[in-house]
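Please find one structure pasted underneath; my questions will follow.
Excluded from the complex is one protein chain; the other protein chains are retained at their positions.
Now for chain A:
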Amino acid sequence: MYFKNFREYLSWLYFQYLLITGIYVLEPWEKSIFNSILFSAIAMVVYTSYVFIPIHLRLALEFFHEIFGGQPESTMTLMN
């Protein structure tokens, strides 16, 4: 496929999306329901990953650091 411009390419991509998901045959209001559900789900996934992944990464790093990190000196404190 050759495209004149980016816009045409985008419209072709949207057409492929319509065909593969099967919503090409749906009525416009059904299409908008499907799109809004799908895109809100994607948006939520993106948002949650933006919010929570850094926290989880930090926690994981700390956890592994504790396991594999060097022996902390504090465990060798004197008992007197």
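Everything below uses one rule, namely that contacts are C-beta pairs under 8 Å (C-beta built on N, C-alpha and C of every residue); 3 or more make two chains touch, one makes a residue touch a chain; residues count from 1.
Following the convention adopted for this analysis, contacts and distances are computed from a predicted model.
> UniProt name of the unshown chain, from "AP-1 complex subunit gamma", "Cytochrome b560 subunit of succinate dehydrogenase", "Interleukin family protein" or "serine C-palmitoyltransferase"?
Missing chain, per its UniProt entry: "serine C-palmitoyltransferase".
> Hey, which of A:Tyr9, A:Tyr24, A:Phe39 or A:Phe63 is the one touching the hidden chain?
That would be A:Tyr24, which touches the missing chain.
> Residues on chain A that touch the omitted chain in the whole complex?
Missing-chain contacts on chain A: residues 1-2, 12, 15-16, 18-27, 30, 34.
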